[in-house]
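Starting off with a structure, shown below.
Apart from one protein chain that is not included, each protein chain of the complex appears where it belongs.
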């Protein structure tokens, strides 16, 4: 039994579709509980984020997958407000030894998304978490079509038509496989954690 | 006549002291107008920052120096909220050809502050700005004692005594020289900008 | 009169095509001397690169544009050997105040190329150089189609046919405009440098 939490912010809805795909992949692995947690601007007061319920779920997770659009070359401010709110947990190293992963979305193929994934890995390392990359080579079906390795990238052209957001099929499958991989590793990591103390 | 704006967030007050030193250095260069603009959490509503007055000053500047503490391995969420609010300006490339620089502060000598400066440079590049690094070699007087090149780093040990924040003398001098350098380059860049269009 | 040097390594030849486009763009600006300098493995002995002629040209340049393929997530080792050989110049800050820029190429749209550009900017900052980004928004003609801002990215699918390398037309035009921009800024920077000392 392993617990995978996917915590993310989404503005236009594309990152939400990626989060759903990661969650679906994780849920496809037996004996896995998946929590999909969306950060919103409403949880932020005077620049500070707070939602004790979300933190409780994250504190119980074996793996946390972090997701944010790439806005202006980095994670969205709303997502960073969540990250900063975990500084008390960091100080206690409450997430130490958990697994971590990340995903991001923007409007261009490169679009400075690598910087966002690097940031997510930096933050996870501060928490003492172990980072699981996407571990998928680009292939002809569209899996990892953008060529990302630290985590999963999605890309959609800017659309001002007002139509519901969609996600490239290759990006979706990449995200789904990533969720699956993380749940598999979490299962085994969990078995390990259930053994005598390291 | 050149205009240098220093826009920053500060929680504990250390980054504020760095901002003041940058501003002091810039103001020491003749015919330079310096604006010191502090981002606050109160300017953020539902996760979104807005302050038209601050943006007006930035739009008129020849050089913008960005400053933020390094929190959880990156810029503070409040600072990122300001950055995200400039996405409309980015879309119009309203800050194109301006000079940019950056500074950050944290509690450890390294403390993942390089990641923050890298982020500030990424954001400036998205805006089409030209990045001016600190251009100071570490020396025996404490200038650039931490060994930072993309911008200026400050570091102070965690202090929970409640005493007013202080800044290392070497870090302060490094920040002051950086302000001076940026104002000097802004003066000359401005002369250039006053010439026929590039 | 300004001098722009383009110094690069190329394995498969794609980065060479980008270097040529940058040089062509720079040469299109009046009164600009352009040097195209290719780093080769033969210049490396026991892991150390040396070519005094190349260094002499770089020492005289007003702007240096650095180029390397992205191999295994970073600059090619051969290019890094050149960079390391400039540590003596760094120690003397011999390239201080020169303009810098960068470009890279790989087989995937993202392909961890942002990390390479970040590295090139870090190295330039160590040298006290001023960094000029690409300053082009992605447009419908293919200019900046990958969405890169710190410098220029090119991408070509893996081709094992043995045919001569080619470069995407949008990537080529982005590189050409970048060379032009750098030469223009170098012209004006040079005028500035010819004025009394900063």
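Details
We just call them A, B and C in the order they show up, numbering each chain from 1.
Criterion: a contact is a pair of C-beta atoms (placed from the backbone, for glycine too) under 8 Å apart; a residue touches a chain by one contact, two chains touch by 3 or more.
Predicted model only: the values in this text are computed from it and were never measured.
In the entire assembly, the chain absent from the figure touches the shown chains A, B, C.
Within the whole complex, the absent chain has one touching residue among C:16, C:80, C:98 or C:145, and that is C:80. Touching the chain that is not shown, out of B:16, B:113 or B:127: B:113 (per the contact rule at the top). Remark: the residues of chain A touching the chain excluded from display are 93, 96-97, 118, 121-122, 124-126, 128-135, 137, 149-150, 184-185, 188-189, 191-192, 195, 198.
Interface with the hidden chain, as seen from chain C, comprises residues 40-44, 46-49, 71-78, 80-81, 83-84, 86-87, 90, 112, 115, 118-119, 122-123, 125-126.
What chain B contributes to its contact with the hidden chain is residues 73, 106-115, 118, 138, 144-149, 153, 155.
The working rule: only the chains that are shown with their structure count from here on.
With angles rounded to a multiple of 5, the C-alpha fit of chain B against chain C returns 180 degrees of rotation. Note on chain placement: the centre of chain B and the centre of chain C lie 27 Å apart, centres being C-alpha means. Distance between chain centres (mean CA atoms), chain A to chain C: 34 Å.
Taken residue by residue, chain B touches two or more other chains at 118, 122, 125-126, whereas all remaining positions touch fewer.
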